[in-house]
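After this line comes subunit A, so read on.
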Amino acid sequence: MPDEDSEKDAGASAGDQKEEETPAAAEQPEDSKVEQPPAAEQKAEEEEDARPRPPAGGIADLLAAAVAEALPGVKLEAYQGMTDVIVEVERDDILKVMSVAKDDPRLALNFLRCLSGVDQEEDGFEVIYHLMSLEKKHDVVIKTNVARDDAHVASVASVWKAANWHEREARDMFGITFDDHPHLVPLLLPEDMTDHFPLRKDNPLAEIEEWQGDELPEEGFGGSKTR
Partner candidate 1 sequence: MVQEHELEPETVDIGVNMGPQHPSTHGVFRMVLTIDGERVVDVEPHIGYMHRGAEKLSESMDYRAAIGFQDRTDYLAQFMNEQAYCMAVEELLELEVPERSEYIRVILCELNRVTSHLMFLGAFGIDLGYFGTSFTYGFRERERIQDIFEEVTGDRLMYAYFRPGGLAWDVPDNFVQMVRDVLPHTRQGLKDLDLLMTQNEIVAVRTKGIGAMSAEESINWGLSGPLLRAAGVDWDLRKDKPYSIYDRFDYDIPLGSHGDLFDRFLVRLEEARQSLCIVEQALDQLPDGPIMPEKMPRRLRGPEAEVYTAVEGARGEYGVYLVSKGGDKPYRLKMRSPSFCNLSALRDMTVGSYVADAVAILGSIDIVLGCVDR
Partner candidate 2 sequence: MLALTYDVGNIWLDSLLGVLALVALMTVSALMLIWLERKISARIQMRLGPMRVGPYGLLQTAADALKLIGKEDLRPKTANRWVFELAPFAVFVPTFAALVTIPFTRDWAIAFLDLGLFYVVAVTGLAFVGFLMAGWASDNKYALLGGMRAAAQLISYEVPMVVTLVAVAMVAGSLNLSEIVLFQNRIPLFVWQPLGFFIFIVAALAELERQPFDIPTAESEVVGGPFIEYSGIRWSMFFLASYTSLLIYSLLGSIVFLGGWEWPLGTEAGLWLQILLILVKTSLFIAFFMWVRFALVRLRIDQLMSYCWKVLIPLAFLQVFLNGLVLVYGWPDGFLLLTSGAGLALAMYIIYRAVDTEPRELRMVPARGGGSSAQAATVDATGSG
């Protein structure tokens, strides 16, 4: 997401951004008040179309406030995505932020919908947590970026047990190591397949022809020709 938005930023002039900010602020006057961390306001203005969307910053501000209270010094970067509010968190803070997100009564993000890895090629990997609160009925996307050569991130399986298998899957597919995971062994891949990560972008799809098709062995498939 940051890349996508930054590209648009480059295209848009600073004046455009200012203009866009005003209607958002007009819609929610209280948002601008609560916006304490400087990181949060940076990208909150980036709604570029008129489609109805969740109020920019609503949940992000709550999260920022809660994090600012519980964990001073932790930086968050929040902006409005296409369907969700996206909050970027430093890799080392992820476990702390997650604990706050779950335990803080204002947030009560008690449901981990989805945990996925994304290979951003030269920008390393992203680990994306889709959180939701069943009580408050709000949701937020938390992202963290891990470097390609140091693909480590703290496991959140102690916060949500649901993360257990999701993390194992992300480990299978991207080779991201989740530290302190209770049982980080391959889940979907064979038990010994710990050096090959299929969903990485540098792992291209095999041409189907190569493994099936014209080069089928004449014998061995029990075909009528062999009988």
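The candidates came about this way: all candidates are chains of the complex that A comes from, given by their letters.
Rule of thumb we're sticking to: contacts are C-beta pairs under 8 Å (C-beta built on N, C-alpha and C of every residue); 3 or more make two chains touch, one makes a residue touch a chain; residues count from 1.
None of the values given here were measured: they were computed from a predicted structure.
Checking the candidates 1 or 2 against subunit A in this complex, the single touching one is 1. On the subunit A side of its complex with candidate 1, the touching residues are 1, 3-5, 7-8, 49, 51, 81-84, 86, 110-114, 116, 118-119, 128, 130, 134, 137, 141, 160-166, 169, 173, 186-190, 198-199, 205.
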